[in-house]
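So that we are looking at the same thing, I have put the structure below in structure tokens.
Here is chain A:
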Amino acid sequence: MNFDVRLVLEVIGMLLYATFMGFIFMGIERKAMARIQRRVGPPIYQPIIDTLKLLGKKESISHGFIYDFGPIFALGASITALLFLPLANFQLFSSNADLIVVAYLLEVPMLGIMLGAMSSGNPYSALGVQRGLLTMVAMQLPYGLAIIAIVQHFGTFKLGEIVALQQVHGWSILVPALLLAMIVFDIVFQAMIGLEPFDIITAPAEISMGPMLEYGGKQAAILFTQHAVQLFAETAFFAILFLGGASNLLELLIKQIAVLFIAIFVASIYPRFTIDQAAKFFWKWPTIIGIIAVLLTV
Partner candidate 1 sequence: MADLEVPKELREEAKGHDMYLHPIDKNTYELFFGPQHMATENFSVILKMDGNRIEKAIVNPGFLHRGFEKLAEGRPYFTNIALLLRICVPESDVPENIYSMAVDEIVGWEVPDRAQWIRTTVLEMARMSAWMFWILGFGNEIGLYTAGQWAAAYRERFMRLFEELTGGRVYHIYTVPGGVRRDIPGDKWLRQLRDTVEYLKGKLKDFDEILFDNYITIERTEGVGVMDKKFALRHAVTGPNLRAVGVPYDVRKDDPYYFYPELDFEVPVLKEGDSLARVLVRRYEMEQDLYILEQLLDMGPPSGPYMVQDPRLKALPRFKPPKGDAYAHVESTKGDFGAYVVSDGTHKPYRVHVRGPSQSHGVTVLEELLKGARLADVPVILKTLDNCPPDIDR
Partner candidate 2 sequence: MDMNEKPKVEEKVENTEETKPELPETKEGRLVKEILGEAPYAEGNVRRERRVEFKVPPERIREFLETAQKKFEMLIQITVVDWLKEGEFEVIYQLWSVSESVHAAVRTRIPREDPRLPTVMDIWPVAETYEREGHEFFGVMYEGNPRLGPFILEPREYEKHPFRKDFNMLGYVKGIYGEDFDRYDESKTNYVI
């Protein structure tokens, strides 16, 4: 890896853009929910204000080294996942890692949050950890099947090539098997970004925010930033895999927002599952559809 000024500039620009857009996505989420609930809703940049406020807290507490390290690690991992995605015409580091690496990197932040939550020693947080991990166990099978279907259809692991092939042969979802995979992935996506019916991890009425519970001030600000970056990366990941990627950032943005809106609509009409119901659900229909999808693409 030679030092490449252009790459560095691209990376910094993309980080700023992704963080900002991630916050805006969170704002869109809140605003759209509010509109569905017949309210005016907060301004669209509200999450930025919230994060600034949390960062500007004059006091901060710690339950130990890992408690502080967890959010930092989570944000670092989210940034890493983001930079290995080919975002529109910015390839960034995406030639260095492929689909499997990115799919893994997108899960690493979860471990960071869980590390921090566990070390706080709060039973509610521990329940959040339990639920988070079990959601992951539950969703991993359909998630893996959707990814396998993609890879088997395109015959490559490289995200760049997947995008290029979609540019030539049309979007993935035009292929029936991959449409099934997309449906599976969309259900999983709901759990990945923590919206109903799979917001089991935070579940305010049950475990009062779960892993986030003991965090306040700057750690919470870091977690919010992490969520923004993660939201951007995950919507981009969806767009790259199934919606033909994008040739410029605007196209990517439109696709991301489309993905986001589907998630919001689903979230606003479904209540929350309990964790064992979620596991059973994921291992029933999404898995069956996923298996059909992979068998169609063998």
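Candidates were picked such that all candidates are chains of the complex that A comes from, given by their letters.
By definition in this document, a contact is a pair of C-beta atoms (placed from the backbone, for glycine too) under 8 Å apart; a residue touches a chain by one contact, two chains touch by 3 or more; residues count from 1.
Owing to the predicted nature of the structure, the values given are computational and were not obtained by experimental measurement.
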{"item": "Touching partner of chain A in this complex, picked from 1 or 2", "value": "1"}
{"item": "Residues of chain A that touch candidate 1 when the two form their complex", "value": "33, 36-39, 123-124, 127, 130, 196-197, 199-200, 203-208, 268-277"}
